[in-house]
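All protein chains but one are shown at their positions in the complex.
Note that the chains take the letters A, B and C in the order they are written out, and that residue 1 is the start of every chain.
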Amino acid sequence: MKKIIKNGTIVTASDTYVADVLVQDGKVAAIGKDLPSDGLEVIDAEGCYLFPGGVDPHTHLEMPFGGTVSRDDFETGTIAAAFGGTTTVIDFCLTDKGVPLKNSIETWHKKSKDKAVIDYSFHLMIGEINEDVLQEIPQVIEEEGITSFKVFMAYKNVLQADDETLYKTLVMAKEQGALVMVHAENGDVIDFLTKKALGEGKTDPIYHALTRPPELEGEATGRACLMAGLANSQLYVVHVTCREAVEKIAEARSKGYNVYGETCPQYLVLDQSEMERPDFEGAKYVWSPPLREKQHQEHLWNALKNGQLQALGSDQCSFDFEGQKDLGKEDFTKIPNGGPFIEDRFTVLFSEGVKKGRITLNQFVDIVSTRSAKLFGLFPEKGTIAVGSDADLVIFDPAVERTISVKNHHMAVDYNAFEGMRVTGEPVSVLSRGEFVIKDKQFVGELGKGKYVKRKRFNAVENKEMAALSKSR
Amino acid sequence: MKKIIKNGTIVTASDTYVADVLVQDGKVAAIGKDLPSDGLEVIDAEGCYLFPGGVDPHTHLEMPFGGTVSRDDFETGTIAAAFGGTTTVIDFCLTDKGVPLKNSIETWHKKSKDKAVIDYSFHLMIGEINEDVLQEIPQVIEEEGITSFKVFMAYKNVLQADDETLYKTLVMAKEQGALVMVHAENGDVIDFLTKKALGEGKTDPIYHALTRPPELEGEATGRACLMAGLANSQLYVVHVTCREAVEKIAEARSKGYNVYGETCPQYLVLDQSEMERPDFEGAKYVWSPPLREKQHQEHLWNALKNGQLQALGSDQCSFDFEGQKDLGKEDFTKIPNGGPFIEDRFTVLFSEGVKKGRITLNQFVDIVSTRSAKLFGLFPEKGTIAVGSDADLVIFDPAVERTISVKNHHMAVDYNAFEGMRVTGEPVSVLSRGEFVIKDKQFVGELGKGKYVKRKRFNAVENKEMAALSKSR
Amino acid sequence: MKKIIKNGTIVTASDTYVADVLVQDGKVAAIGKDLPSDGLEVIDAEGCYLFPGGVDPHTHLEMPFGGTVSRDDFETGTIAAAFGGTTTVIDFCLTDKGVPLKNSIETWHKKSKDKAVIDYSFHLMIGEINEDVLQEIPQVIEEEGITSFKVFMAYKNVLQADDETLYKTLVMAKEQGALVMVHAENGDVIDFLTKKALGEGKTDPIYHALTRPPELEGEATGRACLMAGLANSQLYVVHVTCREAVEKIAEARSKGYNVYGETCPQYLVLDQSEMERPDFEGAKYVWSPPLREKQHQEHLWNALKNGQLQALGSDQCSFDFEGQKDLGKEDFTKIPNGGPFIEDRFTVLFSEGVKKGRITLNQFVDIVSTRSAKLFGLFPEKGTIAVGSDADLVIFDPAVERTISVKNHHMAVDYNAFEGMRVTGEPVSVLSRGEFVIKDKQFVGELGKGKYVKRKRFNAVENKEMAALSKSR
Partner (left out) sequence: MKKIIKNGTIVTASDTYVADVLVQDGKVAAIGKDLPSDGLEVIDAEGCYLFPGGVDPHTHLEMPFGGTVSRDDFETGTIAAAFGGTTTVIDFCLTDKGVPLKNSIETWHKKSKDKAVIDYSFHLMIGEINEDVLQEIPQVIEEEGITSFKVFMAYKNVLQADDETLYKTLVMAKEQGALVMVHAENGDVIDFLTKKALGEGKTDPIYHALTRPPELEGEATGRACLMAGLANSQLYVVHVTCREAVEKIAEARSKGYNVYGETCPQYLVLDQSEMERPDFEGAKYVWSPPLREKQHQEHLWNALKNGQLQALGSDQCSFDFEGQKDLGKEDFTKIPNGGPFIEDRFTVLFSEGVKKGRITLNQFVDIVSTRSAKLFGLFPEKGTIAVGSDADLVIFDPAVERTISVKNHHMAVDYNAFEGMRVTGEPVSVLSRGEFVIKDKQFVGELGKGKYVKRKRFNAVENKEMAALSKSR
């Protein structure tokens, strides 16, 4: 079955041009001016951008946290993602100490298999590195195509790993061709500040921010970068929020270290004052790291512009305000951490980034799709519009103005953190491997149609090219 | 007339994939798998990379300097460029104080029109900014499509402009949509050190380096960046050679300043010790800024890798060793400054950069072609392989190993600064707007076939998209 | 004639202790517990600090500027200084291009000889460095004991020197054992911004600040430091006002460069908002560099605390609000630059620095007296309380609270820039070489009693010790 998308303005991480795209067998088969369309399903994209589908490298769907479970699962989460222009998500698979990694992965497959409407993959969380884990990892990489592993430097006595674990993970990643992801905050000091605040009767949501100051994110980020460089390995710092952390990443990159940074839409447009909303509404804005003072936003935008940060994750981890967030009414440490961003990640970056002249159209595509696909071994199937790539496509109307709201969003959660925000641009139709998931702003997909994607090792494409070069000598 | 290039590995600044390219009317008309080729001229590119033609943003062809004229002109220079994989050059048009800019541009048109075998454009040198110049510039931009202006912070009493001139140029550029280029060395201190060295009888070529230490390049670079930021304008620092300058550019970019940096192949692979060659052979390596100590190379490579530097110019300005360089036999300040790099720029970056794993294939294309096309208003006609772009194409065999030498190069000059260097990779065929200039390593082009290209204003493409977005609201 | 000062708390740059001080022949003869006082003039200092007299390294008394002359001369200026706790001033001797330095120095001797009530010395301003100047300087150093030379990087077409002049001065200073002082602002860009502002009808005092942004001070400071390091010379940056400049000085010092920085009391406690006072009162706060935004103050205090800045000058250059400042009523560039600080420098640093816990008592003495004495060749005669030093002493009551005001100050000028500021501490009595100038807060000195002091070369004391060490081998 073939389709042709006519006259869209195709945008990739490098190029912007008007042409037709021929889709065949779920792939981009040809791109050209006035391609013949006889007998094909013709889709008119004139006046619209044709973007590669977004790649969201950071979601937590149906994830247990603090005695509850994140509200959006692989059904509502991937439907919302598709509405928002995202066609691939990489979700974090939690593990338990002492339990084979395989079992945890199986749990995650069960959560997702019959629900996902777009393609998806998993990162794996690493709690400790012992002999069992080390032995199992090659298999996980080979059989499951899981080539990224996350380590937490915070959440003391829960998820937090010590520096030895992080370093061992970096060394393993170097050997196996994997990418280490790190949640970088100094959990020890946060733990102290948190207990101190509670001891002083400071229980409101804002204390979540005040007990996790940006200095502690900067510190941990710098420490992780240093270790990555020393181990000559590769590191991806998730959810960078502040000037302090950006500076550490920039410094490491200046030394030639293979260090990458992700930020999230919430840090680009919201600030810490949201957490002071009355009637406990500040709890809607509780996640980690916390929102920062407004001045940090400029540093994040500059870092996206000049390439010190490369990717945008949603860090989707939604909890209802009623029934979930209110677990922390008397104690901010009991507020489930996270928020709903999977749907608006794409458009918020377009509207606040491209529309306001902070980044170019090509940078937008790179940040929202291409770079994540490359870093996490999904490229070139995902992340671009090129002959041979998957036809994961977004027909995007840049002219629409609309208001983000819980009233019209497609996530299951009972509020939207961007409530009332005016944005420009909206996906009109979204295709996953050549099939419509969203058509004229209606969901036309099918549960379970999304496929699990085994990912390539870190830099596998580059290494293959290099190997080819070497062979040819 | 149509051509089809089959099965090459197409590489752009973002993508790498195997496909066929249909060329029609000098443009890329379609890209696809197994495009129909009946009745077309078919070129087999299997096993080869298909790169967009190189864009060399920095050449000095037939340029007067110190009483002589650079050896390669628009004939030998552009032929050599084509052999090397470059299909567009932007040459520096010199101006004289008090003479209308128009006249100088006319002189440059005369030098080039009947000689160039590939497309070309001009930057304009700014010696002073007075009312006459300010009045003429809008016309120069509008009629000639010259949208970049160079200011010298060195060459005291010759080309050097003061800070006021540089600042005025930055302000003008902001208003007119132009890009300011700067040669950043502190000419005042160099002048002092030079006179001091000569006064002490230090006349050998190595003193050219010792009287222009990297600190002075760093200082001037930082000063220019600061001014660009203060004027909220845009700046392109030519021929960055050292850690000190890279750090200043990185710092400016971290602040969100629109500052860009270019390095040259010679600084990436040669070092200051070349200038100590006996028998006055050091003079072959005299240009400004000078070669640096070896340790700086790592900083330049890191800066290309992490995006602190964006472009690669050749700074081609060749002088024969015999008859030209030897003007300075008794006095290093009389050695004509410059060297022959237009031909080897492309392959040296490939061989030392991609082949040695310092940059990716996509970064190679970005640095050698795409970014310069974008910065200087040539994109998307130049700088990429996309539907609608000019068919400026390089079929590149990555497997060939060869030795760079004056014996087989195509420049007119009597030596090659990379003499004896082993490189991997070679352009097999090169097309300019769909026509072969080089075919199977033979020159098949025609003098005067290269066209003068009027360039767009700085960020014109981005601005047009932005305007479209605004209109659509 | 002998005096004994009993039971004061003696404070030096290093020590704090209670003891008696015996003064003989204008010098400190002994320090001890319960020194015998029979037959001596006994002064009780119990409960007071006994400080070495302040050394003000930066004054402009009776200085011509923009068609007028600074209001306080060597009479009113030095009397006010004495009231404020300062016993030595170093004034800037202006020179004219083409006129022998000797003549300018003679002019300055005439201004001061019969008026000064405390000791004084001169710095020399360097407008250009030509053969004549270079020949005259050794004599100036030898005969006049003038061992510091000031270069201006601002005031285009008036005082501004180019980088070559600054560099030559640094080289000369290295050879001769002198210290180069620099007014560091980028005069070229300021000139452009100033003309632009005036062209747009922006004539109010605040535009004096807005056309001289801190970035331009940072730039020039960094440039001067770089040159000092390259020349392996010594540099003293006068009136540092902002974070940008502090950072450059700190960076240079980290590299081991002999670079020093001075700030002034006005930058520590006043900010740019003063310049927006209505009714042209902003003009009272017009000097160069201008006052900065409040946030810079913290950086200056930190720099004093951690030693990145070393000295405090008053930059005394007073002009009456009526009759002088109002020359610029229609055009801020015509406002005479400068303000009255010679009297309050000492107490403002004590009150805001020591009293508020920002610096220690010993640091106070170092900053207000010792370090300037050491840097400018006045030590150990001036700048400390030690056996053999001049008995330039301040008996300071740290308990007094008072309000600074034109109503009770002793300067001739018609306003006080610190008007209304509450301070803690006041000099009770002040001795110059053992003689009272101020006694119980009354002036008891005599015009012309202050002596011109020939200063030692840079590091002369250290060099003498070193020479002694070498000889002893």
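To be clear about the criterion, contacts are C-beta pairs under 8 Å (C-beta built on N, C-alpha and C of every residue); 3 or more make two chains touch, one makes a residue touch a chain.
What you see is a predicted model; the values in this text were computed from it and never measured.
In the full complex, the chain left out of view touches A, C.
Touching the missing chain, out of C:96, C:298 or C:446, is residue C:298.
Of the residues in subunit A, those that touch the hidden partner chain are 156, 162-164, 167-168, 171, 186, 188-189, 191-192, 213, 215-216, 218-219, 222-223, 226-227, 229-230.
Residues 10, 12-19, 22, 29-33, 35, 47, 247, 250, 253-256, 298, 301-303, 305-308, 354-355, 357, 360-361, 366, 370, 380, 384, 386-389, 398-399, 401, 424, 461-462, 465-466, 468-469, 472-473 of subunit C touch the missing chain (whole complex, contact as defined above).
To be clear about the criterion, only the chains that are shown with their structure count from here on.
Removal of subunit B from consideration leaves the following touching groups: A | C. Between the two copies, subunit A and subunit C, the Cα superposition rotates by 180°, quoted to the nearest 5.
Subunit A and subunit B have Cα centroids separated by 38 Å.
Counting partner chains per residue, subunit A shows two or more touched chains at no residue at all.
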